[in-house]
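Up next, subunit A:
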Amino acid sequence: MKSEHGDPMKNVLIIGGGLAGCTAARTLSGFDIPSVILESSPSLGGKVRQFGCKSGSSCSQCGVCAAGNLWDEVERDENITILLDSSLIDLRKEACGFSAYIKSGSDFIEKSFSDIVLANGFLDYASNAKTALDMDRSESILTGMDLERALYRRTASELFAEPPKKVAYVLCFGSRSVKEKANYCSRVCCGYSTRSAKVIRHYYPECEITFFYMDMQTTNALSAFMQDMNEPGIRFIRCRPARITVNGNDPEIIYEDSGVLARETFDKVILCGGIHPNSDNVTLSDLTGLRVDENGFLEYVKPPEKTHVYLAGCVSGPKSIRETVAEARDVGLRIAQISEQDGILA
Partner candidate 1 sequence: MTDNMKASPVTHSDVSLEYTSGLEREFGSGEFVVTAEIGPPRGADASHVEKTACSLRGFVHAANVTDNQTAIVRMSSIAAAYIGQTCGVETIVQMTCRDRNRIAIQSDLLGAYALGLRNLLCLSGDHQSFGDHPQSKNVFDIDSIQLIRLAADMKNDGVFANGKKGKNMPKFFIGATINPFADPEELQLIRLRKKIEAGARFIQTQAVYDIDRFEKWMEKVRRLGIHKEAYIQAGILVNKSLRSIEMTRKVSGMCIPDSLIERMRKAENAQEEGVAIALELIGRLRRIEGLSGIHIMAVGWESIVPTIVREAGLMQ
Partner candidate 2 sequence: MIVAERKPLNDIIQMVRPYKKLLIAACGTCVTVCMAGGEKEALELSSLLGLADGLEDKEIIVRTIQRQCDREFILESDEDIRAADAVISMGCGAGVQFIAELYPSKRIIPALNTKFIGVNRDVGYWTEMCQGCGNCLLDRTAGICPVSRCSKSIFNGPCGGSSGGRCEIDPDLECAWQLIYERLKVQDRLDTLTETIPPRDWSSNRDGGPRRVRKSSVSPEVGK
Partner candidate 3 sequence: MKIVLAGNSVRTGLIKSFFENEGFEVLLAGTPKEAKASSDGYPVIIVGSSVIPGFLIDDGYAQRVIAGLEPKAPAVMLLDRETETPSFIWDLVLKRAVGIAAGKRHVYVLARSVRTEFPGLERSYSKARAHGVTFIKYEKVSVVQNDAVSAVMIDDGVMTLEIETPLLVDCAYTEDRSVLEYAEALRLHTYDGGLINADRWFLSPGRTSRRGVYYIDAGLAMSAQLEKILLSIADEIRLMAEMDVGPAAKIDPRKCAFCYTCFRLCPHGALYPDDSAVSMSVRHNYCSGCGICVSACPANAIELTERSEASGKRQTDHSKGTVAFCCENSAAIAARTVLPDNCVNVIPIPCGGSIRASQIAAALREYERVIVAVCNDGACKHFDGNKLASRQVERIREELASINIDPQRIMYIQLSHAMPNVMHNMVDNERNRAL
């Protein structure tokens, strides 16, 4: 999206090369506003680039396709400079804008920017918890991200190496619990668990699927989708599993079902949930003056137009792909629309 009223003064630093950062960068580029993306990992795309397609017999509108071409567009866009393996060391407020000290690989760069967008995404609690429970060797315990990679690598005939007969989804794993310091709902797991369940049933129609859930967060659009869920072979048990253990290769879940303690083995257990704040949120808050809320996510103190520091994506709390893209595009629009004087919305 090229338009001619680009503003030579504007130059934006974007922390995080995931869906939010790239969308913001592309929107800014539409207004000929250059941006620099700092990506801590060696490759662009963050988590969403690894997400798999959740289309069973037909598309379940999960939103992954919104980012289909984004990565190529960013890599080909000369308005966007991508610095991989790099992070922000220090940031100083200048008369107009900021000067940032960036560690990129082994060398250090000092650059000035007019605005900053924090888009460093989230921490996947389940992946860490899996290592904590030393289950990462086991093939049959999957985190949300493992499931997404399996969906991504699937072929026309095969989703898992061997067809599972019993799959369990453990929802709110690492959310809505004071113990894991996450007293909030991660909001996306009900969506991707039910959608991926339909894909599993598409590949393996006889596979039995059980959901351990607290409250299904299905938006109205999804509730039409939920009707497909009450077919034989799909079970919903409203409880949080007491313990998940791995004996031999089959994971076992101990749970309480209407007053009775039950133990059941499954071929695959998928731990869904746990969008936790990114570890560098605290440092970013110190550098930019934004506040860390009670759950560890960042939030505005003063309106971003004043401070020229914007938030996009899960840095400010769990968001779906759709909301992340909308917010990132909104941030890009607002940076571009601000007139030069002093940040009053044009």
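Note that in this section a contact is a pair of C-beta atoms (placed from the backbone, for glycine too) under 8 Å apart; a residue touches a chain by one contact, two chains touch by 3 or more; residues count from 1.
The candidate set was assembled so that all candidates are chains of the complex that A comes from, given by their letters.
Quick caveat: nothing in here was measured; it's all calculated off a predicted structure.
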item	value
Single touching candidate for subunit A, where 1, 2 or 3 all sit in one complex	3
Partner candidate 3, residues of subunit A touching it in the complex	1-3, 30, 51-53, 55, 57-61, 63-66, 68-69, 72, 76, 151-157, 176, 183-185, 187, 214-221, 223-225, 317, 322, 325-326, 329-330, 333, 337
